[in-house]
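Some chains omitted; the rest stay in position.
Labels A and B are assigned to the chains in the order they are written; within every chain, residues are numbered from 1.
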Amino acid sequence: MTIIYTLDMIGTAAFAASGAWVGVRKHMDLFGVLVLGLITAVGGGTLRDLLLGDIPPSSLLDETHLYLSIFVSLMVFFSRHSFKRVEKPLLYFDAIGLGTFVVIGTTRALDSQMGWLIAVLMGVMTGTAGGVMRDVLANQIPLVLRHEIYASACIAGGFLLVFLEYAGMTRPFAALLAAGLVITVRLLAIRYDWALPRS
Amino acid sequence: MTIIYTLDMIGTAAFAASGAWVGVRKHMDLFGVLVLGLITAVGGGTLRDLLLGDIPPSSLLDETHLYLSIFVSLMVFFSRHSFKRVEKPLLYFDAIGLGTFVVIGTTRALDSQMGWLIAVLMGVMTGTAGGVMRDVLANQIPLVLRHEIYASACIAGGFLLVFLEYAGMTRPFAALLAAGLVITVRLLAIRYDWALPRS
């Protein structure tokens, strides 16, 4: 599925940029910025692979994600004084990454014969755990745990994908519809400032 | 061992409630509260399974713990304005969970042919690592690292279990005695405000 692979690369780059940018704002040095970029981009998928037993995780087997994340993090670090300008458009690429990562995580779990609940969980984890690790390393409460509609978009997409698979739809169609749902919900949430009830 | 399974469910519910409650107090949204509930309840056992090589971990194979944790976390979130009333009794259920988790962790390690030191460590980890992850996500120093007698109760129970097994006692008796020791020490510590020397 070349479309998914392309979207995966776009999302990886966007996630790496968001991680590296947090590193810059926390006044980390070049190494810290690299680590935050890398972990944000590949952390979620790596944790999912460890839990599902796909070891070594795909991040260590296909090095493309690592090279791309390192390259993007370096770019963010060295263009940090003009990075503010791309902060807003980055949110759209981040949404693309989110949708793609959810779909990849959910289908991986389904292919490992996991039930629907685990499949949705693995999708959500693939989309969000990298950002959680980024925030833990930056010593702040993970944004996704207190923030607008981010994880909810993942949950909706995971459920849709599981439903469509159980309903017999072929994988590529189901994957694109589910990724589309995540991206749409996320973009609408950004546009209209949607939020979950908070405690 | 149906007794252990029942205690395990009680403990899972209590741990999920303690995690969800931290999420509420940190003003997380519904998703954050769910994540903290889930991770507190199944985080310790999941980490133990990863380290011992039981992959996928039991939390992904028996979904009962996940359903129970999600249900309890939702209950805590929606009853959060009257939750303060159950905070104290919850400590007793938490003690039951602690004893049970320690026993499960220690026996799993012994069954994987680990030595006594690892077995005790795995018991302590099963009992405490979920709470550590909860506190890391809530951006606070883990309570168990600075707090009264909590981990110490786990260590005592782990040692007793290993000793009784080496002495030839049958598993169910040894397990119940060890869980009983953890629960007793923990309840006494709550009652009399016992604490470890601090630095």
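A few points about this structure:
Please note the rule applied: contacts are C-beta pairs under 8 Å (C-beta built on N, C-alpha and C of every residue); 3 or more make two chains touch, one makes a residue touch a chain.
What you see is a predicted model; the values in this text were computed from it and never measured.
The full homomeric assembly consists of 3 copies of the same chain, 2 of which are present in the displayed coordinates.
The rule is simple: only the chains that are shown with their structure count from here on.
Fitting chain A to chain B on Cα positions gives a rotation angle of 120°, stated in steps of 5. If you average the CA atoms of chain A and of chain B, the two centres end up 30 Å from each other. Within the complex, the chain A residues that touch chain B are 50-53, 55, 112, 114-115, 117-118, 121, 132, 136, 139-142, 144-147, 151-152, 155, 195-199. Across the complex, chain B meets chain A through its residues 23-33, 35-36, 46, 50, 55-57, 60, 63, 66-67, 77, 80, 136-139.
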